[in-house]
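After the C-alpha cells below, expect a handful of questions from me.
Apart from one protein chain that is not included, each protein chain of the complex appears where it belongs.
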Amino acid sequence: MRKSRILAIGAVGIAAAIALTACSSGGSGSGGSGKGSGSGPALATDGKGKTLTVWSMNGDLPDNVLTAVNDEFTKQTGAQVKVQTQQWDGIVTKVTTALSSNSVPDLIDVGNTQITGYAATGGLLDITSVKSELAQGQTWLGGLVDPATVDGKLYGVPVLAGARTVIYNKKVWAAAGVTTEPTTYAELTADLDKIKAQHASDPNFASFYLPGQYWYDGLQWVWDAGGKIVSGKEGAWKGELSSSESLQGLNDFKAFQNAYSTKASQTLNTDKPDQDQLMADGKTAAIQGNGWETGVILGDNKKLTDADLGTFAFPGKSGSTQPVDLGGSDWAIPAKSKNQGLALTWAKIAASPDIQKLVAAAGIIPISTEAVDAASSSLTPLQTGSFTAAKNSTATPSAVNWATVESDKTMETLFSSIASGSKSVEDAASAADSAIESTLNK
Amino acid sequence: MTSPTAAKAAGKSASRRPGHVPAILLTPAGLVIVALTLVPIGYLFFASFTDYDKRTLFTGAYDFVGLQQYADVLSSADFWLSLARTVLFTAAMVGGSVIVGMGVSQLLLRLSTVVKYLVTIVLIVAWAMPNVATSKVWVWLFQPGYGVIPWLITKLHVFGDVTQTDFTNNFWGALVIIWMLVVWQAVPFIALTLYAAQTQIDQSMIEAARIDGASEWRVYVNITLPFLRPTLGLMTILSIIWDFNVINQIILVAGVQVLKPIATLGVWSYLTAFQSSDVGTGAAIAVVTMILLLGITAVYIRNLLRSGEDF
Partner (left out) sequence: MTTDVAATNAVPLPREEQASVAVTRVKRNRRRIRWGANIVAIVFAIVWIFPVYWMLNTAFKPRDEVMSATPRFWPGHIDVGNFVSALAQPAFLQDLRNSLLCVFGTLIIAILLGMFASAALTRFRYRGRKVILVVILAVQMLPSTALLIPQFLVFNRIGLTGTYIGLILAYVASVLPFSIWVMRGFFLAIPVELEEAAAIDGAGPWRILFSVLFPLVTPGIIASSIFAFIAAWNDYLTAYVFMSDSSMYTLPLWLQSFTTPNGGTDYGAQMAASVVFSLPVVVFFLIIQRNLVSGMSAGAVKG
C-alpha cells in the first residue's frame, strides 16, 4: 500500500486520517495514535456540553426504546443526543460519504449485511478491547456479531434482530375453511389451494403474496433445500447458486411463487406496491414479513384488529421451519467520530438487558440469547411467528463486498427473473453466480 | 444573432485603454472557476488513475493503477452499451422535445387570446416544476396498483390489465416514462423561445405567400423554417447538452432493477463512484464522458464562431 505524497503534505485532518489507518492496519495496540499508550478505545462518561449524533434506521428501534436509551445516557454522562432517522433507500451512499467526511455522526445503525464492508476498509472503530464490557455478560446472536467481526476484530454492537414470519389474515383463511395453522409444507400448500380456489374469480388476489424480487424470502427456499449463496473465503469466493441443492430450492421458490402469488408480483418487490398495504386492503391472504409489519397492517386498515391477524414460521419442505435470514443491525462507531468514548457508552446502554426487555416488548427480537429466552414466555400471538422463525436462522455471506452485491440488486434480479420466467432457473443462477463472484472477489 | 449595435459596442470599446479594470473584475469569478471547477477536474483525472475506493475515502490510502481502469472500462461491453443508450436516448429526448416544441410554437401563433394565455400558463407551470418533484409525481402516476396512468391504459382495453405492472421497473417502461418526463419539461422552453422568434418574422411576407396560394406547410418550410434556423440550431445543441446530462430524473424514477440496465454514462459513473464506492472507475467513466461531451461543445463553439458571433 503506497501512500501518496500529496496526502502526506496535506492538512492536519489528513494526517489524523493516516494515523488512523496506521492504527487499524497495524493491529490494535501497535499503532500508537495520538491518544496514548496504544490501548484500544475506552468508554467515556463525561459528556457535559457535548452532543452525540446517532443515526437510526427507519423502522429499526421504536421511539420509546431510543428515548429510554437517550434518557439513561444523559443521566450518566450529561451529554445530549441527536437522533437522526435515515432511510434505507440509498443508505450505502449515505453512510459511505458520511464515514469519509468530517461531519461524521458518532454512532451509526448499520445493517448486518453491510457492516463488513465498512469495517474491512477502515471506516469503523475497532472495539474488540471493550467487547466484554459492552456485552454485559450476555451472549450476542451470531447472525449479528459475525458480520461485524473482521479478522477477529469487532466493529459493531448489535442493535436488534429480525426474522421473517408468515403473517396471515385469519378471517380470509377461515372463510376458506382453514382454521388451524399449517405445520408442514404440504399442509401449507393444501390450505393455500383452498383459499386460491375460493378466490379463483379475482386475478388480482394472491393467496400468498410473494413478490419476485423479495430475495430474502426466496433465499429461504434455497437454504431449506440445503443450498447456499457462496462458499470459500475472502479473495476466493465461489458462487453456489448453481449447485444442485440451490437449484432445487430456486425451483421450489418458483413453483410456490407462481402458484400462489399474482402474475404482476413476479417482477415486484415488497415496497411498490407496499405489501402491508395489500394485506390491509384484503388483496392477499398472507405475506411473509417482519414481525413489526403486523403493526403497519393494522395501522393501514383501522377495521382490522389484533385478533384478525396471525403469525407462524414458514414450514419448510425439509420438515423443519425454513431457515430465515437473520436480519438485524449493529451500532458502529465511525473511525472519524470525535465522541467515540461517549458513543461506546451509548451503545452499552442500548445493549443492556433492561433496554433489551423494552425491545422484546415491542415485538422485536432482542440481541442476545438470554434476552430472547427471557422474552419467549410473554409473547403475544402476533410475536410468536418471528421468534420461532429466528430459532432456525442463517445470514448472507460476511464478505467485504457483499454490500455491493446488494446495491447492485443482483439478488433481486435473480429471483424476479426466475419468478417471471424471463430466464430459466439454471441461467439465472449461473448469471447470479458469476456476478457475485466478480463483485466479491474484486 | 448579434445585433449591429452590440458589435459596434464591442468594437468601439476596443479603442479605450482598459487598464487594470477588467483584471480586477475578472479575478473573483476566475478564482471561483479555477478553484471550484478546474482544480476538481484535474483531481478527477488524477483519481481516474488510482484505485480510489471506500478505503481511500475512509483512510486516504490508495494505489496508482495507471490506465488500468480506462482499459477495463473501454473493453467492457457495459460501456459501449451505455454509450449507445446514452446517444440514442439523448437523440430521442432532443428529437421529441424539439419537434413537439416546434409544433406548439406554431400552434401558439394560431390561437385566440384566451386559449393562447391558457397554453402559455400551462407551459410555464410545466417548465417551472422542479424536476425532483416531477420525478416523484411521475413515479406516483405509474404506481402499480394505485397509479392513474396504468388504470387509464387498462381502460383502453388494448393492452389488457396493466394496473399491476411496475412500469418503472421494466426496461422499456422506465425509458419511456423518463423520456416523457424530460420531454414534458423541455418543451416549454423550446416552444416559448421559438414562438418569440417567430413573432419577429415579417408577417407581410407570409401574407404575400398565402395570397400567392402557398399552403401553410409551404409557408412554414420556405419562410418560417429558414428564419428559425439559427434559433432552432441553438435549441438543439443546448438540448443535446442538457439531455446528455439528465441524471436526477433517471435516478429518481427508474426502479432498482432497471437502474443499471438503463443507466446513461452520467448515471453509470455516479452509481459506480457513489453507490459501489468504486470512485476510481467512476472517475474514469466520467473522464471519458466529459471528453465526448467536450467534442459536442467544440462543434457548438465552432458554430458560434462561424456564425459571426463577436467574441
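Order as written gives the chain letters A and B; numbering starts at 1 within each chain.
Criterion: a residue touches a chain if its C-beta (ideal position, glycine included) is under 8 Å from a C-beta of that chain, and two chains touch if they have at least 3 such contacts.
In this text the structure is predicted, and so the values were computed from the model without any measurement.
S.K.: Hey, which of B:Ala47, B:Val73 or B:Ala174 is the one touching the hidden chain?
M.R.: B:Ala47
S.K.: Which of A:Val104, A:Val150, A:Leu250 or A:Leu304 touches the chain that is not shown?
M.R.: A:Val104
S.K.: Check each of B:Arg110, B:His157 or B:Arg306 against the chain that is not shown and name the one that touches it.
M.R.: If we include the chain that is not displayed, B:Arg110 is the one touching it.
S.K.: Have a look at A:Gln136, A:Asn258, A:Gln277 or A:Asn441 and name the one touching the chain we're not showing.
M.R.: Selected residue, touching the omitted chain: A:Gln277.
S.K.: Going by the touch rule given at the top, which residues of subunit B touch the chain that is not shown?
M.R.: Those residues of subunit B that touch the unshown chain are 1-3, 5-6, 8-10, 12-14, 16, 18-19, 21-23, 25-26, 28-30, 32-33, 36-44, 47, 52, 57, 104, 107-108, 110-112, 115-116, 118-134, 136-141, 143, 145-148, 151, 163, 184, 187, 189, 192-193, 195-197, 207, 210-213, 216, 230-231, 234, 238, 241, 244-245, 247-248, 251-252, 265-267, 269-270, 273-274, 279, 282-283, 286-287, 289-290, 293-294, 296-297, 300-301, 304, 310-311.
S.K.: By the contact definition given up top, give the residues of subunit A that touch the hidden chain.
M.R.: Against the left-out chain, subunit A lists 10-11, 13-14, 53, 58-59, 82, 84-90, 93-94, 97-98, 100-105, 269-277, 281, 289, 292-293, 296.
The rule is short, and it goes like this: only the chains that are shown with their structure count from here on.
S.K.: Mind checking the centre-to-centre distance between subunit A and subunit B? Centres are C-alpha means, answer in whole Å.
M.R.: Comparing mean C-alpha positions, subunit B is 39 Å from subunit A.
S.K.: Once bound in the complex, which stretches of subunit B touch subunit A?
M.R.: 53-55, 57-64, 143-146, 161, 163-166, 168-170, 255-257, 259-260, 274-277
S.K.: Within their complex, state which residues of subunit A touch subunit B.
M.R.: 1-4, 7, 10, 14, 17-18, 20-21, 24, 90, 92-93, 96-97, 99-100, 117-118, 121-123, 203-204, 213, 262-265, 267-269, 272-273, 278, 335-336, 404, 407-409, 412-413, 416
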